[in-house]
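With one protein chain removed, the remaining protein chains of the complex are shown where they sit.
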Amino acid sequence: MLIWQELKTFLRHLLMIAVAILMIVPFLWMIGTSFKPHSEVERESLLPEQPQPQNYSIVLRRAPDPYTGKLLDLNFPKWYFNSLFIAAWVTALQVLTSCMAAYAFARIEWKGRDKVFFLYLSTMMIPGLVLMLPNYQIMVALGLVNTYIGLILPAAFSAFGTFLMRQFMLGIPKSYDEAAEMDGANHLQIFLDVILPLARPGMITLTIFTFLGNFQSFFWPLVMIKDDYLRTLPIGLLSFTGQYGPQTELIMAATVMNIVPLIILFIAMQKQLVAGIQLGGVKG
Amino acid sequence: MNTSTRERGNRRVALLFLAPNFLGFCLFALVPLVLSLAGSFTTWSLRPSVPLQFIGLTNYIQLFQDKNFYFYLYNTGYLMLAMPVSIAGALTLAVLLNQQFQFKRARYQPRLALTAAVIAALGAAGLWLTGSPSLAYLTAALGLVSALGFLFGSVSYRTFFYLPHFTAGAATIILWSQLYNPNFGLINQVLGRFMEQPPGWLTSTKSLLGFLPLPAHFNNGGFGLGAREAIMIMGIWGAIGGNTMLLYLAGLSNIPPDLYEAADIDGASPWQRFWHITFPQLAPTTFFVCIMGVIGGLQGGFEQARLMTEGGPAGTTTTVSYYIYTQGFERLDLGYGSAVAWVLFVLILALTLANWKYGSRRMAD
Partner (left out) sequence: MVCSVRIVLGTVFGVLLALTVVAWWLKPAPPRDGKTPLVWVSDNNPERQRQIQAFNELHPDLDLRLDYGNRGLEKIIVQSSSGVGPDLADGYGAQLQTLADAGIAWDVTEAARAGGFDMVSNVWPAVWQEVSYQGRQICYPCNVSANILIYNKNIFDQFGVPYPSADLDWDDFIALAKRVTRVSPSSRDTVYGVTGLDWRFFFESLQGEYFSADGTRLLVAEEPMRIAFQRHQQILFGERITPTSWEMRTMAGQGGWGAGTLNLFASGRFAMMVSAKWVLIRLRVAHQDQMRRLAQWEAAGGKNLSTRPAVLRLGSALLPHAPGRPPSYRVGTRSVIVNARSPRREQAVEFLKFLAGPVYSRLLNEGADSLPGNPAYVDLGVQEGVADLAELEMHRTQVAAMQYGYSLRKSPFLLTSDVERVIHTQVSRMESNPDVPVEQLLADAQEELLRLMQRNLDRAPALKARYRKLTGTADVRAAHGRRQP
């Protein structure tokens, strides 16, 4: 009996291993290609015949590009910093303002509350491209094109974040609020000391979603960024075009360096992430 | 404290809390929304030779008369066919991951991990020496995955499944462009060993629905695997282990186990357990995922079209969002682009409302 159960467990493992391998094959190719010299990129094998680990040094501007003999004109470490910096600001601002707005929608009774909330919700359904060009014109009018602020500000406000946090906050029993009120706390104190700590799983979830989403954002930086010192990673990856076409091996090396810290982050935050989704649930 | 004072006081506080988010919302969502709606009724263009004039519904009329718009709508809808597959796949993975991965005899775990690692290492070495470095690499990876899996169970599998969701958009797309290359790409290298003519992927206008009698300007290449399928497969790969799976995992953990116990007493088969307990209990999650899927799907396909195919071949991967982009940025015709965007918005709104009504009714059962 026990043997049968253990066998079933073992088979489950095998199934998962098979699926996992299928999922990561493109990454295996990516890692292999990041070590290939340019001429081998289009060959069949996953691994290079003449590995060129300098690709990583080239991307980090510590070794010259074999085609031009010079250091790359591009600044990969700066791009990394920019992506992290912008995503960090956007996430912090978004989580904070979303929580504050969610508190207003979930905890404070005021007239017209639900109508305004529905207005918020409906904006989530607008195709981003509808807002893209007018947003751009607004940035031009404010003189914020090609600046950090221009990249951070429009992304710092999100109806989705408000929605998510509101759902979380609705799940927190009112008894906590009432207890604090009886102790003479005002809304700000309740918000900071009671609600936020209890909504922490939701905040962490929102943090991770927002951070990842902004880290990967492509179109807005594409339109807004002109100077190299402002480039974020996705935009920067596009500029790995040598004179003879895109240098896939360098792009893959850059992507590997891009991903590895994220993986570590994910593994570290695993528990919180899943817990956050569990506690918040998706109540309608 | 009487109620109205309290209410007014509350209102002020609420507005203060709401203020930052609301200001941002007005400036970056509401104002552009109104601008673009207004713009869709005018000749708004980036060309100075075109004066800004109110032209009423002309843009919309031209849009509905544009044959190609329906073609792009078809493309958009087609790409959304991947959604049920992604959702079903995510659900399957979540259910599988939710099972028992701990061996009762705890010492099996490290032993199995070690065994797997050793077998894989030997196999890899053997393959390397006999001249198949790629297979050796794969075997080594297999060993690593197995070892990690046996040691850490579902946590490590979850990580592996979530990996595709991680890669930055542009890089994933470049990666898959290379994989789909009909001559040198990894996919056709593998398929080429089993098939005479591996599919054309990004170069082909064939599609799985290609046997349908489509209008001529849809550029239908017939039945087969073409650019659309390529994009869908890439999308499924990225989505199947992503946020949807995590949401389902959370949902699964919320199902009270006594429901299952009751079912066991009644002698239910695993399929019955799933269909009659698990799936209905997950209904709210499915509902949420479907709605977000429709909203996202109708707006999607832009990055893939922009980076992988430029809307081709022969316009078969041009989605409505890419069409909006080309109208606005390449033809500089912002008024028309805004009109298309608004039609898309209305479509999304209508489908979401319908979805909501249908879903709410199903959930009530």
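Per-chain residue numbering starts at 1, and chain names A and B are given in the order in which the chains are listed.
The rule is short, and it goes like this: a contact is a pair of C-beta atoms (placed from the backbone, for glycine too) under 8 Å apart; a residue touches a chain by one contact, two chains touch by 3 or more.
The shown structure was predicted, so the numbers you read here are calculated from the model rather than taken from an experiment.
Checked against the full complex, the candidates A:A88, A:L121, A:L170 or A:A185 give a single residue touching the omitted chain, namely A:A88.
Here one chain is not drawn; of B:Q62, B:Q100, B:T130 or B:Q272, the residue touching it is B:Q62. Touching the omitted chain from subunit B are residues 43, 45-51, 53, 55, 58, 62, 66, 68, 181-184, 200, 203-205, 216-217, 219-221, 312-315, 329-333, 336. For subunit A, the residues touching the absent chain in the complete assembly are 41-42, 68, 74, 78, 81-82, 85, 88-89, 92, 96, 136-137, 139-140, 145-146, 148, 192-193, 196-197, 200, 223, 226, 228-229, 231, 239, 241-246, 248.
In the analysis below, only the chains that are shown with their structure count from here on.
In whole angstrom, the spacing between the mean C-alpha positions of subunit A and subunit B is 16.
Listed in rising order, the residues of subunit A touching subunit B in the complex are 2, 5-6, 9-10, 12-13, 15-17, 19-21, 23-30, 32-33, 41-47, 96-98, 100-101, 103-105, 108-111, 113, 120, 122-131, 133-135, 137-138, 153-154, 156-157, 159, 162, 186-188, 191, 209, 212, 215-216, 218-219, 233-235, 237-238, 246, 248, 251-252, 254-255, 258-259, 262-263, 266-267, 270, 273-274, 277-278, 280-284. Interface residues of subunit B, counted against subunit A in their complex, comprise 7, 10-11, 13-15, 17-18, 20-22, 24-25, 27-33, 35-36, 39, 93, 96-97, 99-105, 108, 112, 133-134, 137-138, 141-142, 145-146, 149-150, 154-155, 157-171, 174-176, 178-179, 181, 184, 186, 189, 237, 240-241, 243, 246-247, 249-251, 253-254, 284-285, 287-288, 295, 298-299, 302-303, 321, 324-325, 328, 334, 337-338, 341-342, 344-345, 348-349, 352, 360, 363.
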